[in-house]
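What follows is a set of notes on a single structure, which appears directly below.
All protein chains but one are shown at their positions in the complex.
Then we have chain A:
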Amino acid sequence: MISEAAKQLFIQIVGRENYDDSKAGRLVYSYDATPQFQAIPEAVMAPRNTKEVSEIVKVCAEYRIPIVPRGSGTNLCAGTCPIEGGIVLLFKHMNRILEIDEDNLTATVQPGVITLDLIKSVEEKGLFYPPDPSSMKISTIGGNINENSGGLRGLKYGVTRDYVLGLEAVLANGDVIRTGGKLAKDVAGYDLTRLLVGSEGTLGIITEATLKLVPMPEAKKTMLALYQDLEAAARSVSKIIASKIIPATLEFLDQPTLRVVEDYAQIGLPTDVKAVLLIEQDGAREVVEREMRQIERICKEEQAVSVQLARSDQEADALRTARRSALSALARLRPTTILEDATVPRSEIAKMVTAINEIAEKYRVMICTFGHAGDGNLHPTCPTDARDDEEMERVEAAFAEIFAKAIELGGTITGEHGVGAMKAPYLEWKLGKEGVEVMQAIKRALDPYNIMNPGKVFAKSTRKRVVVTK
């Protein structure tokens, strides 16, 4: 409960219009894009600047009120669901692009900037900000940094982490720190920038970021390769990489996913094939053309039934947009849609695809798979019904086995969605007890009262490890 005294302090800081504790006003911040997680916060606040954030945090520290920073609430790990109550912090007033520095190739932004707005703004200056999570039309940079979001271009260009040069953050005691800067090189002490990126709001609240930009590639080509055999598609992925070609995008969609995506997008995607690869390359024009020819050859060698080049930018864009809608389109099939992002080394992608299908069969659940195959980052997705307890148990068991299999293949429980509340019970599987302890020590040192997004990353209890039987 937020005491009347704390409430008055909050209102003094942000103004009455930026403090909401009405029932409806709180209800709409009780969720994010993660199924089966909902918890109503005690209040919602929208600070206008870093100073206000710092003052809010000081009050929260004094009264031990949990704080959950939230962008647009599109994350998929229940990272912004206020499971321990407290306040949800919104960044709708802190949504400006402060500077695009064309001399240093950096952008300085406030956390509430919408990802696509930033991308468009830098592209107007011939620059490129590659991280492009599927929700980029509405996701915020602050959210992307906290979740260390990936996207379709991760294979060649990396993820959000690779583009954060410096941060301003408010710590749990209200102190404001600045890390990194507009620097290509900086080894002054521990890399606090990287520590904060992907920390899911558990270590501090990011209030400003300096991002790295790169020159806009000269040319870009988009291709669809069609397969009647899932594994052949997966093998093509490993073979392209092994041939020392790093495409900008290398996405995989299986048949059930293709069908729902086409149902929504209606752009003429093939629905009679078992899988497709969406492949893009960018760079110098000659290189792009040469490499796309090589990729085409590899796909055909691996029994692609057809390889089609997008005829126009609009067609390429439609294909990318369709791919980005995959998860939400799968929600058409059943009332509940549970998605994971188990990730394996690229060389193991065919094995993982096979394993997912076997596991789905074993537990009698439907699993549709799509994802960033080129990164080894798959999104096995289960259309189900949360109202059916028996089925939900099988779904959970199937996903536990998928996690176990991914780790066995040298992979991880989450490639880009984050741990949040959803995957916290599995964290120890990946890190081991010692690994989790190191992280907890960092958390305790920076947030002794556990007010920063509590209940995330670390679970009260770890799920019993599944042993994969071969």
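Criterion: contacts are C-beta pairs under 8 Å (C-beta built on N, C-alpha and C of every residue); 3 or more make two chains touch, one makes a residue touch a chain; residues count from 1.
Here is the rule we go by: contacts and distances are computed from a predicted model.
K.L.:
Quick one: find the hidden chain's UniProt protein name among "Glycolate oxidase iron-sulfur subunit", "ABC transporter permease", "ATP-dependent helicase" or "Polyamine-transporting ATPase".
P.N.:
"Glycolate oxidase iron-sulfur subunit"
K.L.:
Would you indicate which residue among A:54, A:74, A:199 or A:377 is in contact with the undisplayed chain?
P.N.:
A:74
K.L.:
Check each of A:30, A:49, A:121 or A:228 against the chain that is not shown and name the one that touches it.
P.N.:
Selected residue, touching the omitted chain: A:30.
K.L.:
Where the complex has a chain not shown, which of A:104, A:294 or A:325 is the residue touching it?
P.N.:
Hidden-chain contact among the options goes to A:325.
K.L.:
In the complete assembly, which of A:337, A:377 or A:414 touches the absent chain?
P.N.:
Selected residue, touching the omitted chain: A:337.
K.L.:
For chain A, which residues touch the unseen chain?
P.N.:
Residue positions of chain A that touch the missing chain: 22-25, 27-35, 38, 40, 72-74, 90, 92-93, 95, 112, 114, 135, 137-139, 261, 263-264, 325-329, 331-332, 335-337, 386.
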